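A protein chain is absent from this complex, but the other protein chains hold their places.
After this line comes subunit A, so read on.
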């Protein structure tokens, strides 16, 4: 195709689609986990693990399908997002499989069943979800139509775990529901749906929120009717916190909302207000909920609180877990013990979900952790870039909301596991064991890819200018 399509001065220069770059990166994204898998097998049993070919082919096939769908239905999408997600998901599978092999974990649970096959299934569903998003959502702007439906859906999803008989209380946090033998974490999906609602609402109300405000103590306060939904969301996030014992999710939602509000209105006062409100909320909850209290104690000094906490108490368990995690990181050192050769299974419960990052820390070391953090950073960066490039405010807000939520989640989980902030019990996107998380995050990547495809797609060629014909110079 020629570069200049007509004689008007506005040239539609076609952006390179970068699909081949994506394919090359995907090859690495599949090869690296396959080698890691081989490495675990050799380290643990001294032989090539069974199902090596199956695992490699499976991951390769999933990545291939995803790539073909992107090539066909989102040809201008960002080339980095899919390989990064594939790599993280693949490494997550290897790490979960590695923990499955731990005789200590097998011995601890009487009815042990390996988690890796399930996670493989969830990954497949996740990629199906990704494909579904790309096939069904031809233009992300369609989502604007569902602004208020999204709000309702998000509320339902968030409150489902509180429904008696449906919700399941697992280790103190009521964030799961049981449906037909599967446990689902609706909060993970609520993240996506809420982002859609926020984008739609803020796109409509941004001017009202930004301009129709009174000045109060140097801050611009919006009118009550504009503020209503915002306060509602704040109240709901607190409710989740109180009733579902889920500090992480409420922090995530509120943070995502503040970020989107700030981007939509360009007013710093929202950030200040958001910080004040979340601080107030955190103080209230931190001083009342015992669940949160023990986590704070475990964060301040896990080794010390291990001595002071009463034996068998919730706090002792939290402190033990945290000190195990820290020692896991410590013994990894700079290069790590080598995948399959660490003792991160000493963490015990949730070693493959909430604390999977500790296994990265121990077995891949400082180097590995930094690589993983940079991968996450890259996904976030590509998301923000998509937001910058998006041409419509809805797409901008949605891309920013999703990547902001992703960034917050990575920070809250990794920061919690590494003892930077109190632990909140969320999962590392793609890496940790958990169906809801993997599926929802694949959907998130799907939406980001759809927006980036729209953003990077070359402008349609202008209709041929009828005047151009008329003013032709006829050579003598």
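Keep in mind that, in the parts below, a contact is a pair of C-beta atoms (placed from the backbone, for glycine too) under 8 Å apart; a residue touches a chain by one contact, two chains touch by 3 or more; residues count from 1.
We take it that contacts and distances are computed from a predicted model.
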| item | value |
| --- | --- |
| Among "2-oxoglutarate ferredoxin oxidoreductase subunit beta", "Sugar ABC transporter substrate-binding protein", "Iron(III) transport system permease protein" or "Peptidoglycan D,D-transpeptidase FtsI family protein", the UniProt name of the subunit that does not appear here | "Peptidoglycan D,D-transpeptidase FtsI family protein" |
| Absent-chain contact - pick from A:97, A:299, A:411 or A:430 | A:411 |
| Among A:67, A:191, A:295 or A:396, residue touching the chain not depicted | A:396 |
| Touch with the omitted chain, as defined above, among A:262, A:299, A:355 or A:430 | A:262 |
| Residue of A:177, A:273, A:327 or A:398 touching the missing chain in the full complex | A:327 |
| Touch list for subunit A against the chain that is not drawn | 46, 103-104, 107, 259, 262-264, 266, 303, 306, 323, 326-327, 329-334, 343, 346, 361, 365-366, 369-370, 373-374, 376-377, 380-381, 384, 387-388, 393, 396-397, 400, 403-404, 407-408, 410-411, 414-415, 418-420 |
